[in-house]
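Supplied in structure tokens, the structure appears directly below.
For this view, one protein chain was removed and the others were kept in their places.
A, B and C are the chain letters, set down in written order, and residue numbers restart from 1 in every chain.
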Amino acid sequence: MVRKLQVAVSGLGRMGARHALHFLGKTPRAELVAVCDPDPRCQEWAQRNLAHYGTKIFNDFDEMLAHPGIEAVVIATVTTTHAEQAIKAIGAGKHVLCEKPLSTSVEVSQSVVDAAKKRPDLKVMCGFSRRFDASYRDAWARMDRGDIGRPAIIRSQTCDKLDPSGFFVDYAQFSGGIFVDCNIHDIDLTLWFFGADSIVKSVYAVGITAVQPALKKWADVDNGVGIVEFWGGKIAYFYGSRMMAAGQHDMTEIIGTEGKVVVNGAPQTNLVEVHEASGVRREIPPNYYGRFEQAFVNEANEFTECCLDDKPLPMKLSAAVQAVKIGCALQESFRSGLKIEFDEIGSRVGGEQLLAKL
Amino acid sequence: MVRKLQVAVSGLGRMGARHALHFLGKTPRAELVAVCDPDPRCQEWAQRNLAHYGTKIFNDFDEMLAHPGIEAVVIATVTTTHAEQAIKAIGAGKHVLCEKPLSTSVEVSQSVVDAAKKRPDLKVMCGFSRRFDASYRDAWARMDRGDIGRPAIIRSQTCDKLDPSGFFVDYAQFSGGIFVDCNIHDIDLTLWFFGADSIVKSVYAVGITAVQPALKKWADVDNGVGIVEFWGGKIAYFYGSRMMAAGQHDMTEIIGTEGKVVVNGAPQTNLVEVHEASGVRREIPPNYYGRFEQAFVNEANEFTECCLDDKPLPMKLSAAVQAVKIGCALQESFRSGLKIEFDEIGSRVGGEQLLAKL
Amino acid sequence: MVRKLQVAVSGLGRMGARHALHFLGKTPRAELVAVCDPDPRCQEWAQRNLAHYGTKIFNDFDEMLAHPGIEAVVIATVTTTHAEQAIKAIGAGKHVLCEKPLSTSVEVSQSVVDAAKKRPDLKVMCGFSRRFDASYRDAWARMDRGDIGRPAIIRSQTCDKLDPSGFFVDYAQFSGGIFVDCNIHDIDLTLWFFGADSIVKSVYAVGITAVQPALKKWADVDNGVGIVEFWGGKIAYFYGSRMMAAGQHDMTEIIGTEGKVVVNGAPQTNLVEVHEASGVRREIPPNYYGRFEQAFVNEANEFTECCLDDKPLPMKLSAAVQAVKIGCALQESFRSGLKIEFDEIGSRVGGEQLLAKL
Partner (left out) sequence: MVRKLQVAVSGLGRMGARHALHFLGKTPRAELVAVCDPDPRCQEWAQRNLAHYGTKIFNDFDEMLAHPGIEAVVIATVTTTHAEQAIKAIGAGKHVLCEKPLSTSVEVSQSVVDAAKKRPDLKVMCGFSRRFDASYRDAWARMDRGDIGRPAIIRSQTCDKLDPSGFFVDYAQFSGGIFVDCNIHDIDLTLWFFGADSIVKSVYAVGITAVQPALKKWADVDNGVGIVEFWGGKIAYFYGSRMMAAGQHDMTEIIGTEGKVVVNGAPQTNLVEVHEASGVRREIPPNYYGRFEQAFVNEANEFTECCLDDKPLPMKLSAAVQAVKIGCALQESFRSGLKIEFDEIGSRVGGEQLLAKL
């Protein structure tokens, strides 16, 4: 009989609940054996949706970790506990799939990488879901086989639907800011398409609060634009927004010396167009899950396969630290109004050099 | 100094006025010397818009025709007078650009061709504007150079925006019916893409009155679908409608053994898309002029060039009779509920043969 | 613990194998307990892909049917055995999900319906996958809530990618012909959108062999166009083809008195566009599975839910007979060259009436 990976999910918020369902019903080689969340509403949800499949429900992460038989842990709690739980799980000898970002701090993110290095037998992955999206993979394959020549410019955006409830204001307190929270995906894609060994040369960002002035109290914005230069003559530029009227709209262009690949230039929910008195209309997904559901399912299946068959993960954990480093630098640049520079081995060029340059 | 073609326009209704302006201001090698229309409002329009350029205004076609110096006449009156005026103009030794169709009767249409044959020195053209549209020409060039293999199937539609005013009911009395009035363009395109020598094998059509039941009194419909078989294994199928909510939508697919060319599959007024709370929206032209304005201007310029430089016209006048023949057969098929058949030289296969077949 | 529907799959050809995998790994409430196929290659495939999950492998349908515990049978064999196996399974008290069409014969199709009527406790469904497609469902919901007024015209096509191997020639011997095999989907969609109680008034079809002349020996074509009138003033028209250069392209327009819904007007494999020297290009799925994979998965899950929870199926089995009736009439019209008519209760109007009409 087939061996199934024994999976536990920590955190049953919006994304955690989805991960649980993916491992429960859409990942044939995995079995969802346990979940945990201290929130009673989440536990109730688990009772209703998971318990009759035999999934154990915990309210404490450590207790769950001690449950016999668990082989892999999916961490989908608030960002602030990602690293702590990941390190504990690694310590307990579990494979780990951790939601992005590892942390909003470069140092804390690095500590997860350090823990993982000590256990090369374990699979530890930061869940950058877009790497599992069929369209992004198609784009990557085209670039990789030379269809667009040498990639030189990347434009990428992650834009959320306007949420007038004020959700994003509270959220900003712990999110690390728009460049870390939204554009982390664009940064990760850049490191994927330009190569994980790309070395950042400079970072610059600006931002405004167009619809949520209250974001200022967390030094955050609802619209941000950033530019990242890489050594070797490559540039990426990003746009993040929280005020899209029509829905969520991520998109990416990889521009090479002989062509360009565009992912999601014309967003759409499905293959329907409506002709009506006001014109021709299509709808777009309201949120990232509407856009990336299948990518998350792929992620669950591939992570499972890597664990069971001891295959290499499709991405390096260290890239997740690079992404946080760049995201934090963008956020800092926006806050200080200053360009931030790095030397050819990626070390920060300090105030002295900047002064000398002037 | 450059010689300019001396042009007169008969009929200053919606399309006639546009023709007048095209020859006045967008056809450098032509000069609009005269116009005529018995309607006082049209004359007034001409006074305001044309007179100060030196254009003479007549209320009688024959008087205008007698005006010295006129070399070419554009006929844009109601369909019922097209043939008569065209024949008069040919008789008077003028080049003729006649709006489509020559007539709603095959015989009357043929009489124009007969008159033109006697004057091979004159350019006589029926204005199928789509032949001058950049997109249709591009499609034709692709087919002609073999990009889609051998063309075998054509799908083509001409669909007007819903006009709740009842305009189309009155209009139907003289239009010849939807297949003659709307689909005549699709038929002409078919004869262009399949070749002017294509011989019709059978014709079948059905229709309904979905929004304008009053059309029934003229045995017309507001939505019609027809199929035309050609000898040699080719099929064209058409859709005509008067109830599009979003605007005018013509479109054509030429399907070959190795590919397909689509013209106007995704209609649009311009290059603007709006992202708003209800989704992503674009608008489409409200009428055929919004779609084909530039084609009409091209038509004016090329007709002028053919007259001045004695070049062959880009299309045969006889094709215009073929188009009427097929349009009338579609209308008859819809009215009788019967398939209409033709033998290999295009002669009607009568009731006898049909009975024998059964 | 959750009860899982015990499912068996008969036939492990292209589509059968996919059904097996869907019930195995993407249908959380089902368990794939058995499969059968007499072909050794299919059994070998099952050994490699299914056996280690505990699925039993049979080479005989009757033996499989006798296996204890099976609650539902999925029939994905060649069309000619659909009905026989379905009736046997019903007789054995199993729920049935049968691939389309039930049969290429109206009478045989009806025999399945008759068998199902005797067992109202069983769920018997013909798998018209498009009814489970998110885009078609979205289109239906829009129509259903009145967004396009009263639906009056349906245009629908099912066009396969050109397969130069000659596959379709052999296939045509048993497929029932292009109108039954391809357009059965379009007919089913029409019955869905116009309503299951729509009564056909007339049927007319033409066709050509543009790339596979050998199809003539089975009286089939590689391109067919058909028109179906319904009593009450509704028209559907269909196009089926086996020679698309770019890939599979199904599409449907539902045209109402106040708007139009278009499904898959601009086909695409994913959200990628490539800008290259020859222009901007996107790819389209090579076959129906590339387009409808998720619909098949939805079908498996919903069928399972209906069986387990005794919910009504989302479609009537009798509609599947209606679809075959119309498909066969189209095929007959193409073969005879005659329009086929039906009276207001859907009974065939015979040769007498036709003659009398003349």
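Keep in mind that, in the parts below, a residue touches a chain if its C-beta (ideal position, glycine included) is under 8 Å from a C-beta of that chain, and two chains touch if they have at least 3 such contacts.
Since we're looking at a predicted model, the values are computed, not measured.
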item	value
Residue in contact with the excluded chain [from A:51, A:134 or A:152]	A:152
Omitted-chain contact residue, chosen from A:66, A:245 or A:277	A:245
Residue among A:51, A:92 or A:210 touching the omitted chain	A:210
Missing-partner contacts on chain A, residue numbers	148, 150, 152-153, 155, 202, 204, 206-211, 223, 225, 227, 229, 233-235, 237, 239, 241, 243-246, 255, 257-260, 265-266, 337-339, 351, 354-355, 357-358
Residues belonging to chain C that touch the chain removed from view	244-247, 249, 266-268, 275-284
Residues from chain B at the interface with the omitted partner, ascending	1-2, 24-29, 52-54, 134-135, 138-139, 142, 147-148, 258-267, 269-277, 294
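Convention: only the chains that are shown with their structure count from here on.
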item	value
Chain at the geometric heart of the assembly (C-alpha centres)	C
Mean-CA-position distance for chain B and chain A (Å)	57
Where chain A touches two or more other chains, by residue	266-267, 275-277
